[in-house]
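A single structure is presented below for examination.
For subunit A:
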Amino acid sequence: MTAMKTTILCAATLACGAALAEEVRDYRAEAIAMMKRDFKTRGIATADRVHEDGLQAICNRTSDHPPKAIAERLERDQMESIKYPPDGKLMGDWKAGEKLAQSGRGMTWSDKAGVPGGGNCYNCHQIGPQETSFGTIGPSLYQFGKLRGNTPDVQKYAYGKIYNAKAFNLCSAMPRFGHAGALTESQIKDLVALLLDPQSPVNSK
Partner candidate 1 sequence: MKQRLSTLMAAAVMTAAFAVQAQQPMKKAPPPAKAAAPAKAKDGITAEFEKFREVLEEDNPAELFEAKGEDIWKHKKGPDGASMAQCDLGLGAGVVKGAYVQMPRYFADVGQVMDAERRIVHCMVKYLGYKEEDIRKQPFSNDSKTPDHVSVITYVAAQSRNMKIAVPQKHPKEIETFRIGREIFDYRAGPYDFSCATCHGSDGMRIRTQDLPNLRKPAEAIRAYQGWPGYRMTGGFMLTQQWRMNDCFRQQRFPEPAYLSDSITALLTYMTATANGQVYKGPGIKR
Partner candidate 2 sequence: MADPMKIRAQMQGDTADIRVLMSHPMETGQRKDPQGKVVPAHHIQSITATVAGKLVLDGQIGAAVSRNPVFGFKVKGVKAGDKVVITWVDNKGDKRTDEATIG
């Protein structure tokens, strides 16, 4: 009873409230609650996007450095969720891939439902040598196929990486394009071709 009174009294004065709060407050939880209140559906960007999924939560809680054991387990889960094309063909048309790589569209509230998005690739990566306007958040992919060849294993790796980069590096900055439904199977195939087709400018000398 006395303890309770003290708490109430204490909370009633601001300075005291802050001192108490210092030890117990979870600013992350408060931030999430606040965002859930403030963020609203607009167009295709629905309000539920502000909820973190399990993987995002682990990365958020560990500042993108999850303990190794957890990371490995979750990477395995992500890997298992990758859907490879049933026909086994992983390479599409590199020219279509280049167009996709250029496009930064998709999944914003100003994008229309049902209109295919782009790959956003040049936003972060150097890719074809002719395009000088490229970002540096991700590594350069110039000569990607030239350095690795295009054996079935390499194709599978490239497809999987675009489909779900988190299967290879749990808290990678790269979106999970297939997993999120941001790119279709045939779009990913075209991007694989852009990276691996010997005719693609990515692999030119």
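Regarding candidate selection, all candidates are chains of the complex that A comes from, given by their letters.
Points to keep in mind about this one:
The definition used in the following text is that a residue touches a chain if its C-beta (ideal position, glycine included) is under 8 Å from a C-beta of that chain, and two chains touch if they have at least 3 such contacts; residues count from 1.
Everything numeric here is computed off the predicted structure, so don't read it as measured data.
Of the candidates listed (1 or 2), only one touches subunit A in this complex, namely 1.
Those residues of subunit A whose C-beta lies close enough to touch candidate 1 in the complex are 14-15, 17-18, 21, 25, 27-28, 30-32, 34-35, 37-42, 45-47, 49-53, 55-56, 59-60, 63, 107-110, 122-124, 126, 128-137, 142, 166, 173, 175-176, 180-182.
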